[in-house]
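What you see is the complex with one protein chain gone and the rest in place.
After this line comes subunit A, so read on.
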Amino acid sequence: MDTLVGYVMLAAAACFVLGLHLMNHPATARAGNLLSAGAMGAAVLGAGVVIVRDATITATGWLVLVAGAATGSAAGFYAARSVRMTAMPQLVSLFNAVGGGAAALLAVSDLIGPGEALTVRVGVPAAVDIAIGAVTFTGSLLAAAKLQGMVSGAPVVFAGSRVVNAALGVTMLGAGAWLAVAPDSAVALALLAAAALAFGVTMVLPIGGADMPVVISLLNAFTGTAVAMAGFVLGETVLIIAGALVGASGGILTKLMADAMNRSIPNIIVGGFGTGADAPTAGAAGGPVRAVTADDVAIQLAYAAKVVVVPGYGLAAAQAQHEMAALADVLTAHGVEVTYAVHPVAGRMPGHMNVLLAEANVPYEQLLDMDEANPEFTRADVALVVGANDVTNPAARRPGNAISGMPILNVDHARTVVVIKRSMGHGYAGLDNELYTRPATGMYFADAKKGLAALAAAVRTFVS
């Protein structure tokens, strides 16, 4: 029986890998997710069979198990069905929190529960599990609260916050080492848990809203690692495999996001964008801009053969993705080729903008990532920038400013550029965008939602 369940767990682990593999194309991704979900069902069922067979579970144990599973499932199901796509980063953050929290609790339960004498073999992974799991738990809850706007999204740095951080880090390491060698010490356990829970808060507090894609990815990697460590503690292979897969996924995404923002991970964790020495440098600062009207832009778009749209977080913040898709539909119907150039950090988590556009019925063939999109700009008659700023600034190609070296979309390679923007305000880097003062660029000053609706109406009148 144990062998049979062991094989079921192995099959589940294999299906997790295959499920992730099927995610390499939008056409097969949904099947991959279902496969993964089916494998999860089998693994849970396998665990249920072992529990029934062993029959060591108490009646209260059953009650706790069923009540916990029902409560959790209902909460998870409700959240998943009701969440708005713009709030996806918060939800993923909450799932990171519960996953990390559960992983930490497994180790806690193993240490305080009855059983054979505890050794370093259990102590080391248990200490790592509790440390990472607890940091992920509070860190992710705070990240979700920041994204939701319940806590200020701005970097919160108080006097001596770095000293507090360092002190908590040292306490965590010390208590962790103590727990590793003395796994039955309740004091070490309590100290480690308290320090790690506090560290999660102080780690995320100074991180600003624009850095959230990196933070969520990093916490995702943490959760995976914590789950793998729980697998070491319990001797459950499937937890080790699944945890390692998620750890790899989170790690890769963290690296991609940090690269796309041109920042190192330690730099983000230490926090406070633009608070250092990098004062804004003069580009074509304060030069004249050419303001255009909806009718000007409509004519420009209608006469174009190819339009590349550059959506930024401003588009999502204004909830204007449906207006954007409506405008694109009018243009496509008129024979204009429309594609979207999506920068990796265009949303609040990796790939977020693509989901928002997919929700507005944009076909996935039109969604280009940065590497696919950049060659397209040279063939584009109009690049339409909506709510994006720093990722279009050509200053990134020059050394000596806050965004030097950041990978950008080559919007300036398009024949003409139209920027929809409410005002001449700065992006997160606090830099002037020299794209705006170029002769080929027209600035259409409007709210993204209203502006796009006006453009669609103007194009309709013009082509009919």
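Following the convention adopted for this analysis, contacts are C-beta pairs under 8 Å (C-beta built on N, C-alpha and C of every residue); 3 or more make two chains touch, one makes a residue touch a chain; residues count from 1.
Convention: contacts and distances are computed from a predicted model.
The chain not displayed here is annotated in its UniProt record as "proton-translocating NAD(P)(+) transhydrogenase", chosen from "Spore germination protein KA", "proton-translocating NAD(P)(+) transhydrogenase", "Extracellular solute-binding protein" or "Xanthine dehydrogenase family protein subunit M".
Listed residues A:G176, A:G208 or A:P350: the one in touch with the omitted chain is A:P350. Screening A:L234, A:A380 or A:A454 against the full complex identifies A:L234 as the residue touching the chain left out. Of the options A:A131, A:M172, A:L192 or A:L253, the residue whose C-beta touches the omitted chain is A:L253.
Considering the whole complex, the residue from A:G19, A:P155 or A:G312 that touches the absent chain is A:G19. From the options A:G176, A:G224 or A:G427, the residue with contact to the chain not on display is A:G224. Think of the hidden chain as still there; on subunit A it touches residues 2, 5-6, 9, 12-13, 16-17, 19-21, 23-27, 29-30, 32-34, 36-37, 40, 43-44, 46-48, 50-51, 54, 56-58, 60-61, 64-65, 67-73, 75-77, 79-81, 83, 85, 88, 91-92, 95-96, 98-99, 101-103, 105-106, 108-110, 112-115, 121, 216-217, 220, 223-224, 227-228, 230-232, 234-253, 256, 342, 344, 347, 349-352, 354-355, 358-359, 361, 363-367, 369-370.
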